[in-house]
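A single protein chain has been omitted; all remaining protein chains appear in their positions.
Just so it is clear, A and B label the chains in written order, and each chain counts residues from 1 on its own.
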Amino acid sequence: MIPLSWSLILSALVFGIGLIGVLVRRNALIIFMSIELMLNSANLVFVAFARAMNSIDGQVFVFFVMTVAAAEVAVGLAIIVNLFRLRETVFVDEINLLKN
Amino acid sequence: MTPYLFIGFAALLVTSSLLVILHRNPVTSALFLVLAFCSLAGIYLLLQAEFVGMVQIIVYAGAIMVLFLFVIMYLNLSHDIESGVQIALRRGTGWLVGAVVVAEGLALVGRHWFPGPFLEAIPGPRVGNTQQIGQALYTRYLFPFEITSMLLLVAMVGLIVIAKGRTAPPAAGDSGGPR
Partner (left out) sequence: MAALLENPDLQLAFWAIVKVLVILHAMLGIVSYMIFAERKVAGHMQARTGPNRVGPFGLFQPIADVGKLFFKEEFIPADASKVIFHIAPMLAVIPALVTFVIVPFGPGDAFVGTDLNVGLLLFFAMSSLGVYAITLGGWASNNKYALLGGLRSSAQMISYELAMGLSTIGVLLIAGSLSMVQIVHSQARLMHLGPLAVPAWNIFFQPLAFAIFMITAFAETNRAPFDLPEAEGELVAGFHTEYSSMKFGLFFLGEYMNVISISCIAVTLFLGGWNGPGPQSLGLLWFVLKLGALLFFFIWVRWTFPRLRYDQLMNFGWKVLLPLSLGNVVLTALVVYFTGGRP
């Protein structure tokens, strides 16, 4: 049987990878994907605790997180496409309109 | 049997999510993210969350990632060019901060290393997982559920507004013109 700590360790690893992705990469799309990874690691914790505590609430929360993620991705990608139309780039450090 | 499957899926998840952030080609990154989501769905199945596992594949792999791929193909992105002292500095900082956070998380978990509660099969009648989620969703969580639908509606309206674009040329003026 699977100990709860395995899921928590796995989730910590995935969250860390997502965080590194956000900090290291400059491509807005990859940053977005890393955010998705972090959201999913949170989902994993929800599911693992739902299993450990024998309650369904955790899975219901995962459902909500997924809905929010779907809405967020749709809007975010639309913003990135519009940015690309305006600035011809998706690298976040080249998007510095407010500086000038 | 189950622990080995868990370890296999976990290894797949960690490897593919590492490749998501390490690979230079955005399309390959997106495909590895699909793989990561699919292995996460496998882990959900092992944790007896069948509904969530399937919805994970349908929503993330089937809808969200296709949208990502669509945008990447539409923008026709080439490989990242990442060089220079400034970028190297930032990358180093990023890895350092990430490693610290991972170590912190592992240390927190490590406090209760193996004596954590084991996720064993729960005795007693088990109603279908979908039925339980439905019941919780439409009774206790009815209000958040309705709010979520509002959120989706707002997102949809916002999307249409963004996608239509402005009719007047933008202030930056480099690639303006009516769209």
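Please note the rule applied: a residue touches a chain if its C-beta (ideal position, glycine included) is under 8 Å from a C-beta of that chain, and two chains touch if they have at least 3 such contacts.
What you see is a predicted model, and the numbers here were worked out from it, not measured in a lab.
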Chains in view that touch the one left out, judged over the entire complex: B
Missing-partner contacts on chain B, residue numbers: 1, 25, 27-28, 31, 34, 41, 50-51, 53-55, 57-58, 61-63, 66, 69-70, 73, 128-130
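Rule of thumb we're sticking to: only the chains that are shown with their structure count from here on.
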Whole-Å gap between the CA centroids of chain A and chain B: 5
Of all residues in chain B, those that touch chain A in their complex: 2-3, 6, 10, 13-14, 17-18, 20-21, 26, 29-30, 33, 36-37, 40, 43-44, 46-49, 51-52, 55-56, 59-60, 63-64, 67-68, 71-72, 74-75, 77, 80, 82, 87, 90-91, 93-95, 97-99, 101-102, 105-106, 108-109, 112-114, 116-122, 129, 132-133, 135-137, 140-141, 144-145, 148, 151-152, 154-156, 158-159, 162-163, 165, 170, 172, 174-175, 179
Touching residues (chain side chain A, partner chain B) in the complex: 1-10, 12-21, 23-27, 29-30, 32-34, 36-37, 40, 43-44, 47-48, 50-52, 54, 56-57, 59-60, 62-64, 66-75, 77-82, 84-88, 90-91, 97
